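In this view, the complex is presented without one of its protein chains, the others remaining in place.
Per-chain residue numbering starts at 1, and chain names A and B are given in the order in which the chains are listed.
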Amino acid sequence: MLPKFWRKIRFRYGLIGSYCENCGNYYYPPRNLCPRCRRKGKVKEVQFSGYGRVLSWSVVHDAVENFWISKPYVVALIELDEGARIIAPLDCNPREIEEGMRVRAVFRKFGEDGEEGIIHYGTKFVPIG
Amino acid sequence: MVGIVSYGTYIPRYRIVVDEIARIWGEDAEVVKRGLGVEQKSVPGLDEDTATIAVECAREALRRAKIDPKKIGAVFVGSESHPYVVKPTGTVVAEALGVGNEYFCADLEFACKAGTAGIQICYAMVKAGMIDYGVAIGADTSQSRPGDALEFTASAGGACFIIGRNCIAEIEGTFSFTSDTPDFWRREGQPYPSHGGRFTGQPAYFRHIFMATKGLLEKLGLKPSDFNYVVFHQPNAKFPMRVAKMLGFGKEQVRTGLVVPYIGNTYSGSSLIGLASVLDVAKPGERILVTSYGSGAGSDSFSFVVTDKIEEFERNPTVLDKIRECEFIDYGTYVKFMRKIRR
Partner (left out) sequence: MRVAVIGVGCSKFGELWEMGFRDIMISAGVEALEDANLEGKEIEAIYVGNMSAGRYVGQEHIASLIADYSGLADLHIPCVRVEAGDASGGVALRQAYMAVASGMHDVVIAAGAEKVTDVPNAVEILSSCADVEWEVFNGANLPALYAMIARMHMRRYGTKEEDLAMVSVKNHKNATLNPKAMFRREIDLETALNSPYVAEPLRLFDCSPICDGASVVILASEDVARKYTDTPIYIEACTQASDYLALQSRRDITTMDSVVQASRKAYKIAGIDPKDVDVVEVHDSFTIAEIIAYEDLGFVEKGRGAELVREGVTMLDGEIPVNPSGGLKAFGHAVGATGIRQAVEIVLQLRGDAGKRQVDAEMGLSLNVGGTGGTAVVTVFSR
């Protein structure tokens, strides 16, 4: 799984996704083909601003293995300002979350392949202000 | 004119107060607080380490600098708590910043002065014309043995300085004083550092900071009163005050850059976060002296002169803002966060 993580490092660290010059839609995670335009699409890499708002969320108690130590933790469906949506961890007090709450991207540790393995980093979100 | 083009800081939001640590280990909290001049310290969250702290402070610096990340020619991360023993932190940082692949990079370690060593390297590389901009970061999530005196202060945080021309603060000069002095160390495979107790004082901290600062003043032909602010490495609040007095600086010159009472000793971030908090309020023409200290042992001393560019430079959120934004945790949470309990 080492190459599998490595291959996506840029997209996870820097919140890099796709933009279709033909229809103007943004996508995260990145896509090779625009699902709206397919062969007519002109898909380019795009760096997202990292700002967005919360559409829905859950406080997860039955954790994914790498998140076990952080339980309960929050995952959220976030609409980025550019329009693409992303499901990502949201680091905040669960009681403070509101629908539409503004958030921004931060760089955080996601876990590790055991004590001897590599460390996974990526993008999480925190409330603004 | 080569100097600081931009800077950014990051302090994890969690804090533990000295009283809480003293309560667990049966120490007299008032005595400890009086002795160290420290009230509380920052604690990294479960998903934070030196790499994430380095990235966050570097992103702030880059955002403020408004320069294309591709123009960064070198990335140096100084820390005594690099997440990997073998495998650089710098590459994680450069990738997260979007620097590209053509850059000079190495991780630095010199206890608490690895960050200032990075500034010296970037300064030299810019002056030599090797790079346009260099990123120097000092960041740590410092470890301390449970119950050890270090536990009251060993904290987490980092600062990033982008070095180049067209700067907000010119580096007027730099001077280092170095010797082989084992006052504080951590052997391979050991989870916590060891130290020489009172030996860390006079022959270590005081001698090196005194000599480096004195050397810089002589080299530049300056005297303490020429400086508006002075920042020393701050393992606690007492040492920098005492060394300032030894060198002939006044308390007022030290105060602005003294952040240790509120966030503890951020190790490689310590003198650099102090410098950042001075730059947060500095005015054009003001002169700042910074002397770091790294056990083992050495000190890097710098003289900065603030330029007109600082006026239009975005300095918010300030170090003070970040000191204020915090959440207090108890000792149990602290040992969980610091992974001091193993499952």
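Throughout what follows, a contact is a pair of C-beta atoms (placed from the backbone, for glycine too) under 8 Å apart; a residue touches a chain by one contact, two chains touch by 3 or more.
Fair warning: this is a prediction, and the values are worked out from it, not measured in the lab.
Peer 1: Touching the left-out chain: which of A:9, A:37, A:60 or A:126?
Peer 2: Of the candidates A:9, A:37, A:60 or A:126, A:60 is in touch with the missing chain.
Peer 1: Can you name the residues of subunit A that touch the chain not displayed here?
Peer 2: So the residues of subunit A touching the missing chain come out as 4, 8, 27-29, 35, 55-67, 72-73, 75-77, 85-89, 94, 99, 110, 120, 122.
Methods note: only the chains that are shown with their structure count from here on.
Peer 1: Using CA atom averages as chain centres, what separation in Å is found between subunit A and subunit B?
Peer 2: From the centre of subunit A to the centre of subunit B is 31 Å.
Peer 1: Can you list the subunit A residues touching subunit B in their complex?
Peer 2: 9-10, 13-14, 47, 69-70, 89, 91, 106-110, 118-119, 121, 124
Peer 1: Sort out for me which residues of subunit B touch subunit A in the complex.
Peer 2: 45-49, 51-52, 55-56, 59, 83-84, 87, 92, 95-98, 336
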